[in-house]
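What follows is one structure encoded as structure tokens, with my remarks underneath.
Omission of a single protein chain aside, the complex is shown with its protein chains in their original locations.
Now for chain A:
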Amino acid sequence: MQKEMAYSFPDEVLKHVFSFIQSDKDRNAVSLVCKSWYEIERWCRRKVFIGNCYAVSPRMVIRRFPEVRSIELKGKPHFADFNLVPDGWGGYVLQWIAEMAGAYPWLGEIRLKRMVVTDESLELIAKSFKNFKVLVLFSCEGFSTDGLAAIAASCKNLRELDLRESEVDDLSGHWLAQFPETCTSLVSLNISCLGSDEVSFSALERLVDRCPNLRSLQLNRAVTLDKIANILRRAPQLVDFGTGNYAAELQPDVFSNLAGAFSSCKELKSLSGFWDVVPAYLPALYSICPRLTSLNLSYATIQSPDLIKLVSHCPRLQRLLVLDYVEDSGLEELASSCKDLQELRVFPSDPFGVEPNVSLTEQGLVAVSLGCPKLQSVLYFCRRMSNAALVTIAQNCPNLTRFRLCIIEPKTPDYLTLDPLDAGFGAIVEHCKDLRRLSLSGLLTDHVFEYIGTYGKKLEMLSVAFAGDSDLGLHHVLSGCESLRKLEIRDCPFGDKALLANAAKLETMRSLWMSSCAVSFGACKLLGQKMPKLNVEVIDETEPPDSRPESYPVDKLYIYRSVAGPRFDMPPFVWSMDEAVKILH
């Protein structure tokens, strides 16, 4: 029995103190101190983050936290980005919206990632929340411009509408005109994902005109270069801007107009867009380049010389996204010009070509690692790598927190020695003690997993493809990586043993994805039986897993911890290994 300390603080005071505690981790800790703190805390928690929408039910969230104003939900597993999760798998937001509509009338912010959002959901949001301010739909799908029209029309104080990387059904471009004339509150608008005729440009101009606080605007590809100047002149306070199409016949008056418009934006720090770039128009940016901290040129199919020229004007660059047209020479220039670089992403221009189409190799990344001491986050697609290069990179950049390397051809060995790349990745995890995210590629044996298990103590997310020799590899990771939250594996010879031996570990993680591996149906059933706090789901689009012998490997497996039990919205090709569900079947 706990002797109650004489808390001379009334609840109100504690509440006030707690209001300064924003991080979820700290709030969770606060709630564990004692019952009264749990109670006080839960009444004043305003923001909830749910990393897996199936880990908990809406009812449970509402019951514990009755006064939430902001919610963030994530749905499909990450590999859905690469078409590994069949359509109809799940991640529907409607049920959440429906329940929150009744429970949280003051809900102001909804952020969703990889969820299915219907027009019905959007209409419900528009109808239910009078103080709605922020809607972020990151990589979502299932809605059309009709749903957007409902949001625009009803949300009088909308601050943020961000549709980044979502798939939207084009029905009409006039939804933008639904923002009432009285709406002047927009701070951020990202419509870069919309297809051609989905935006009424005049409505957009008028909207930009009447929103003096607009800081972030990402246009879509349909907006042509000649229109950019008009928009920029209406919004010189922009901090973050995404151009549309950056192509036009070179005309001096268009150029000077554009250059002038850019130079009038004294606070512009971040640029993106740049579809179909005509290099001759890049110098229009030169006046703002010295201030730029973030540049996304990953749609710009321009060659290395033009990229080099642009980048050399941006000494303050912290973040660069670019296609591999930048080549090693461009990255060497980057390394010498941009000493503040923290994040680099290099995407492949010809991902399915057999032969390299550009001169981009491991050398480019090595150069950046040498020249940019603040480098923390790397995503790099290339066609060859060596252990020596990886060791050099690891030694040059001990502060890496995210390292994702994709050598395009699976199982590619060290091109110099023909060895597996175990030692190279081993060096990465050994030297980069704060590494939180790692994606592997190339020829890899169980040894690399031994290194990862030994050194990857802060690793939270690991992505593995075409790697390893046996269950030992998986066992190293599950038994060694103390901070592991998300593990996604495809096409690896990992089977039942490691999984069953480390079943308890799975309850400490958010989720595990395994596809085209060697986990048997029998093992999945066993796991489902023994671990009630895990949802073990088998995905098979061809036939029911129990129509084959139990020793047969399953096609795809998704395991996640949950306090909500098995979900009710599984499509026919998803089977729950939960005992209770099986009985009902």
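Heads up, the rule we're going with is that a residue touches a chain if its C-beta (ideal position, glycine included) is under 8 Å from a C-beta of that chain, and two chains touch if they have at least 3 such contacts; residues count from 1.
By definition in this document, contacts and distances are computed from a predicted model.
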Absent chain [UniProt protein name; select from "Auxin-responsive protein", "5'-nucleotidase, cytosolic IAb", "VA0E2 ATPase" or "Trafficking protein particle complex subunit"]: "Auxin-responsive protein"
Hidden partner chain, touching residue among A:A247, A:A388 or A:A518: A:A247
Among A:S23, A:N83, A:T182 or A:T542, the residue in touch with the chain that has been omitted: A:N83
Which of A:A465, A:V519 or A:V538 contacts the chain that the document leaves out: A:A465
Listed residues A:V358, A:L443, A:C481 or A:L557, member touching the removed chain: A:V358
Residue touching the undisplayed chain, where the options are A:V311, A:I408 or A:V554: A:I408
Residues from chain A at the interface with the omitted partner, ascending: 79, 81-84, 165, 167, 193, 224, 247, 249-250, 275, 279-280, 298-299, 301, 303, 323, 325, 347-355, 357-358, 381, 406, 408, 410, 439, 463, 465, 490-491
